[in-house]
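The block underneath contains the structure these notes are about, expressed in structure tokens.
All protein chains but one are shown in place.
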Amino acid sequence: MPVEVWDIRPALAPMVSFVCALLVFIGGSRAGWRRFWSMSAALLKFIIVASMLPGTVGGVAYTFRFAEFAPGIGIGFRADALGMAFATVSSLLWVVATVYSIGYMKGERSLGRFFGFFALCVSATVALALAENLLTLFIFYEVLTISAYPLVVHDETPEALRAGRTYFTYTLTGGGVILLGIAMTYVVSDGVLAFGHNGIVPPDTTPAVLAILFVMLTLGFGVKAAIMPLHGWLPRAMVAPTPVSALLHAVAVVKAGAFGVVRTVHDVFGVELLRQTWLPDALAYLAAFTIIAASVMALLQDNLKRRLAYSTVSQLSYVLLGIALLNPWAAVAAVVHIANQAVQKVTMFFAAGAIQRTTGKTNISEMSGIGRRMPATMGAFGVAALGFTGMPLLAGFISKWHMSVGGFDSGMWWVALVMAASALLNAAYWFPMLYLAFFKPVSEEPTLGEARPSLLYPTLVCAVLVILLGLVSDLPGMPLSIARTAVAQAFGM
Amino acid sequence: MSEWPGQLLVSVLALPVTGAALCLPLHRISDRVATAWTLLVTTVTCAGAFMVSVRVSHVGPFSHHLGGWLAPWGIELRADQFGALVGLAAPVFALVVFYGVRYSRHAVEAARRGPYDALLLINLGGLLGFSFTGDLFNLFVFMELFSLSAYALVAYGKQKVAAAASFRYLVMGAFSSLLVLFSIGLLYQLTGTLNMADMAYRLADGVPHRPVVLAFGALALGFMTKAAVFPLHLWLPDAHAAAPSPVSAILSGLVVKMGIVGLIRTYDIFQGAGGVDLPTFNMGLSTLGAIAIVFGAVLALIQDDIKLMLAYSTVSNIGYIAVGLGLFNESGLTGASIHIFNHAVIKAALFLALGALTFRTGYRTVSDLRGIGRRMPITVGALSVAVISVVGVPPTAGFVTKWYLAVGAVAAARPLLAATLVFSALVMLIYYLRIVNAFYFRPAVHEEVERAVDPPLDMLAPVVLLSGASLALGLIAQVPIGIALPGVMRLLGGG
Amino acid sequence: MSVHSNSLLSPALWAVLLPLAAACLSLLYGRLPRRGRFLLLGTAPVASALFAAILVRGVLAGSSHEIRLVRLMPDVYLSLRVDAAGALFGLSVAVLWSFIFVFSVGYLRDDRYAGRYHTFSMLCLAGLMGVAYAGDLITFLAFYELFSIMSYALIVHEGTSSAIAAARKYIVYIAAGGSLLVMGGALAFSASGAADFAAGGVLGPGTPPTTATGAALLLIAGFGVKAALFPLHGWVADAHPAAPAPFSAALSGVMVAAGTFGIVRVVYEVVGARWLAVLAIDRGLAAVAAFTAISAAVVAIKQDDLKRRLAYSTVSQMAYITLGASLLAPGPLTGALVHITNHASMKGCLFLCAGLLARNAGITRVSQMGGIARRFPVTMAAFTLSALALIGIPPLAGFVSKWVLGYGMLDAGAGGYLVVLLGGAALAAVYLLPVVRIAYLGEPSEEREGSLAPARPGNEAAPSMLAPIVALTAITALLGIAAFADGSALSLARLAAESLAGSR
Partner (left out) sequence: MTMLLDRADYVLAIILFLIGLYALVAKSNLIKKIIGLNIMETAVFIFIITGGLARDGSPPLVTQDTTSPYHDPVSQTIVLVGIVVAVSVTALALSLVTRIHAEHGTIEADELRGGR
């Protein structure tokens, strides 16, 4: 069990970007200030989160409770390993994404709104990552839902508005289900909502109640985690500006769902309790189905961002699958994949955005020779794509490896098959793209024209991160080490 | 025991009513003086009411006996937890009046402004008196004060429907008042007392059942009508939509809540009475509440006029409270009680923000107000926050209610009810989304909208304060809950 | 085995890193000075070869070492280890690559995308060197996947429709194989908790037999794709003709061999010979290898496309190696290991010759080769010598490996497989000697008449293309003649086989 230490930093981290959001809303009409606030908040936040890392890996959980939200239920923050895994990724990628979006959004309108809600999203994400109890988690989960909306509809086209509505319909319904689930948990557990590795739900709960609770919570969170068939909003939300898609797809929104499921399994029910039921198996099958089916869907997409979206749907279910196996190896895969998928997907989205901004192309079929025109951008894309196919020494391999080992370890050999199939499908939909970009003979040699530096460098930084996450992920403070700490705590090892 | 709390209680009730009397002569002298006077009285009264609430939260309920006659013979003023919740909401009233100064100059012609101010003050006195009395007949009197002034205030609406809406409100209101009066008479005959606590005590032993049930039925029905519990809500949408925005804010925020307070008083009186089948009533009430939630939400969906929509949203929100009351367990009652307060804040914010839009542009439908978000960013921002709160998205005030009600429904093993609660709010949100979309993401269609700017500070400040409060109250919900909880425990018989 | 305290001093590390650096450098290919390119990029394979030679010397002197670069995961390191088998393979790769690089400079002189070619070529080299020196299964897989996937770029390089189709086929096979490998690796890891290569295998005696079977089959099948074991060889015949000639040489010479090298590692150091014998997988593997050796040779006879014919020959020859490895005895294993080296030299040379012919005369088919020896005397001489070596004519390289292999088979009591060995040699003669015959004795076809004027000194081919061919031929000869000298490839292979299979 981690040692609790009273510290304000877990509350400070979300607060920084919240204040930043306010400042941007107030003074956001001036580009200079906007940039200054966004950048400095992003950096500050990352420093705060990073400063907690050594302690987290060392088994300390920094805790901070706010004034009680209602008697018995506090808004509390607690930086345990699992939460830190998510918070670190979010805050780090926020720094990169801020640089990128400053470049990407240049010349767009309503930028104050954009950056304000962007900061708000990150604030909510970190807050929910560090939430100490289920209700706090849910509160910021919903804040995230709401504050992502103006970003989805940023373009203000009818299509964007429709997408926004779909997004809201899905996620808020999911939120409603979660709320009911939490209320039920609250009643079942007699007023306890604080996460604990032995679970909140008492062991003597009847199987039927257990099943209902589990279904409600996982499916509720599953909406944002885009588990099939609840994924419908995600591809449609692709109309958003690219930095938003990156944020939505890689860091904040979808991961919040996956993270919620992880919390549910580990800290609401507890591994021991779930082992005695069939529920996690059902979740595992559903996740496996999603992994495969979404990949097949991705194969059919021509629009690059839509393909990315379906790929996300597929990748998110890795987390769910890993957590559902109730095996330490697979659980490590799940937690570490939160980081790995985020970095890889952000790289891809950044590259896609850079292409769109530089050449105006959004469909894969138009991208012949793009790699010769923008070799660095597409190179970064390629690195991420290879990562997704599970090439060793890249981030994705770490997840895939742990997952496969976990599958064998828990006697579920089909998991490895799913991993293999997913790797192949990933190859099947990313390699042709790379082929088009780099190798397809084109009638006319494109002139070299890379994206502008503010788009290019964040992309490259992310690509480097993909490599680092595959190479040195086990260093203290890197995702794998955090994930191992988290899983060790959850499994009582 | 020091006497000041009692004196405070007396002055809180007396001040607005007497102040109202001065309004008309002062208005003859000068519009400004009358306005200043109104503001002064309102502010002092509301501050007093707030202090009463603070005291209740610290030391619990307290009473004052007029003229020193103890209950059951004398008239007892009593501030209990539920009254305190209304007292806590009194600053909303003050803010509305503050906001209304400029608005009424725009919406009400000069000659009728004196009575308007007076009516507002009377209304305030009625509201507070209703909440802070321990005497059933006093309750009736104060009820008539706020009801009559409310009927009249609705008629101040500029639209042609205002008078008709007011008339319908009046008929329903008068009918419900009659029911209450009848019940009071009956109860008095049965028990020989008008003091509520005493009455409850006497009803508890050996009073013939059938008349008691009749009295209960009449009283409950009367208050349910006042509270516009479905299907007795028919008067509400038109009346709230037709009134000037500040009045709508008061009506939706506070006046209908009096019906709820009345219902809670009814519980108090009949709790131990033989023959009254409270569980069945509660089952019915919560079911009606659930229907109201859905019905209000759906009807709000199809409105283009935003005020009508807000009015239907009030029907829906009263449904929440009814559900909470009907659940009659700790969580449910807590949720219902704090929603008395929360909804007052939220709905006032909504009506005032909308009023500001109308004030600047003259329009009040979604389609007319397209694109206003860019022109009046602060107002529309405040409106959006209130919208988020009213549909119960965390971490706003509305969420706290929803949470307690959901927990209460689950605890009462009525998951369907819980689902209704949660999902009808979503329906609302999707609809409200249409407003936000129209305001922010669509081009303007009217020139007035293009030219609009945020209203002056005296209107803006109340709007921002209220919407900020609706956000903050989610985080400091323990304040109203702390007040309500002992009262809830009392109702449940725990103390 | 010693663990190096300072891993930066390990030549193995630099043998891997230098090509990576060269790959980065060649990203800037277009901006390098024309002459400088050659020197800058060429340094990498040559230096790798030097480092590899140093390592070989170390191994022969009895020292081997292991370095752990990074901890990838708990119990899993990115680690390099130099043992005899690895040192031998590493040296073969680096040397062959040096020649191939020189050849490619000439071959790609006018190529628009030469920069791209060199980038990926260097990445492949890095991967192969990593495979040679990988200290554990994960590292092996990492580098294996690196060069496997990067090869795609080289196969598709010419951009013709056949190249695209071949590359696609290749990547499908390789990706599937890679998946099998990861699955197998995960299975073995979950059973043993360790990924290090260890003599005798990492699977403990307590492992459930199903797990051991699964791991063995998955891993062997995974590497079998690259090693072109029947029925997983489908990509070979398409990829070789499609790729640029220098890369075909590399593909046949060392990349396919990397697959067989992987099988060796799996058999002896992951699953363990003991387990293989218990599960009777060794016999199945031998049978498959034998069948592959013969059938591929038969198919090769019917090929008209020269590179395709050579590709099937590669399939056949690689099967020998697998066969030797599957017999679980030091003798055949020695033969197998040394054949990796020898085959690299011989087949590398053959492909370079084919490439030269294609480049300078447009000849890709055997039937077009009539009388070509007059125009390309040096080339065809080298071709002939290498072909003879491959068939197994003493005292050339091929003879040595086959002799050792055959002798080992007898020694291991598997004399029956000698039939395969001899049959394969005979078939090799059938498909290679006609080429030589046509080149020297055949009549040039009508349209080629003019272009096939007798060679004058200097107009046969650019020196950068000719020199590697000559050098490789010399090496082939040397590998045969000096096979039994101290410090030869054979002695190294023997050392390796002892340490791998000796401790059975």
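As written, the chains take the letters A, B and C, and residue 1 is the first residue of each chain.
Keep this in mind: a residue touches a chain if its C-beta (ideal position, glycine included) is under 8 Å from a C-beta of that chain, and two chains touch if they have at least 3 such contacts.
Computed from a predicted structure; not experimentally measured.
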Missing chain -> touching shown chains B
Which residue of B:Met51, B:Ala174, B:Ile291 or B:Ala419 touches the chain not shown here:
B:Ala174
Where the complex has a chain not shown, which of B:Ala164, B:Val207, B:Leu221 or B:Leu301 is the residue touching it?
B:Ala164
Given the contact definition stated above, which residue among B:Leu194, B:Ala290 or B:Ile321 touches the chain not shown here?
B:Leu194
Which of B:Leu9, B:Ala89, B:Leu127 or B:Ala152 sits in contact with the chain that's absent?
B:Ala152
Need a quick check: the contact residues on chain B for the chain that isn't drawn.
137, 140-141, 144, 148, 151-152, 155, 160-161, 163-164, 166-167, 170-171, 174-175, 177-178, 181-182, 184-186, 188-189, 194
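One rule holds for everything that comes next: only the chains that are shown with their structure count from here on.
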Whole-Å separation of chain centres (CA-atom averages), chain B against chain C:
85
Taking each chain's centre as the mean of its CA atoms, chain A sits from chain B at a distance in Å of 43
Chain A residues touching 2+ other chains are none
Give the residues of chain C touching no fewer than two other chains, as numbers and ranges.
none
Of all residues in chain A, those that touch chain C in their complex
329, 375, 386, 389-393, 397-398, 400-402, 404-409, 413, 416-417, 419-421, 423-424, 427, 431, 435, 438-441, 445, 470-475, 480, 484
Applying the document's contact rule, which stretches of chain B touch chain A when the two form their complex?
381, 388, 393-395, 399-400, 402-404, 406-407, 409-411, 415, 418-419, 422-423, 425-426, 429-430, 433, 437, 440-442, 474-478, 481-482, 485
In the complex, chain C residues that touch chain A:
27, 70-74, 78, 112, 116, 138, 141-142, 145-146, 149, 152-153, 156-157, 159, 164, 167, 171, 175-176, 178-180, 182-183, 185-187, 189-191, 211, 214
